[in-house]
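Read the structure below first, then the notes.
In this view, the complex is presented without one of its protein chains, the others remaining in place.
Labels for the chains are A and B, by order of writing; each one numbers its residues from 1.
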């Protein structure tokens, strides 16, 4: 696989892990001190620092998933991620910057299906020793959120 | 084209054949004894064998399309397939396993547009003599179906 294929493969595995409800595997896609945060386009444009959700390490991500599993506050539901328009650049040999668009569909237990979220992933990716996210910033188009956002996007 | 490009090209042609209403070309994307079935995520998780729709050969697929054309029960409408997150593996030299996510939008004659289905394609693909589906399993996220599902996804 070349660099573009490697990046697209990482994005694809990320989506399937979330959509298959294999949330425990999600932190393993980040470096040990990987960053993950969800923000809104509005906040990013204004330079406001307050993200909707933020993790500063794999350990924090694991905690977040464990809380989710124990709290069990969320209704049974499925997500379906669609990712497209990947643009990559390579500022240096060891790192890749990737921008891509996403759409998340939510399927409720009743079978009802609707657009849940859309936006952009802004990523810094390392290739060695394996392709991993060093940072993933999820910038949502809409500022409207509900409590279900506790699940990673 | 390398293996990944070949697989993505096959998936892309599949989508355009359905969305352009060139249904008669659909069986030609499978091997002569190719399998196609639609199931729900719920049924697959429970190991229930009953698929929503199932074909065991190209001939059966041709029959299905002919019935569709003759029955003409369905309202005039369009579909639009979006496919993403392709993950491929190659268990042996002659076969490829592919998992990808899909979203199908339905456009009614009135112009009304809505999310129709989402889910995963689980495929076995052969490359020789040409890239063809040996098996395509369509696993829908929602268990809600209507009669329109008679058209392949």
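The definition used in the following text is that contacts are C-beta pairs under 8 Å (C-beta built on N, C-alpha and C of every residue); 3 or more make two chains touch, one makes a residue touch a chain.
Only a predicted model underlies this, so the values are computations on that prediction, with no experimental measurement involved.
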Exercise. From the listed residues A:4, A:62, A:95 or A:124, report the one that touches the chain absent from this view.
Key: A:4
Practice problem: Identify the residue among B:99, B:115 or B:137 that touches the chain left out of the display. | Solution: B:115
Exercise. Consider the whole complex, including the chain that is not shown, and state which of B:19, B:42 or B:134 touches that chain.
Key: B:19
Quiz item: In the full complex, which residues of chain A touch the absent chain?
Solution: 4, 41, 82, 84-87, 99-101, 103, 115, 117-120, 141-144
Exercise. Could you please point out the chain B residues that touch the chain left off the display?
Key: 1, 5, 8-9, 11-13, 15-16, 19, 78, 80-84, 103, 105, 107, 110-115
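Everything that follows uses one rule, which is that only the chains that are shown with their structure count from here on.
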Practice problem: Indicate the whole-number Å distance between the mean C-alpha point of chain A and the mean C-alpha point of chain B. | Solution: 27
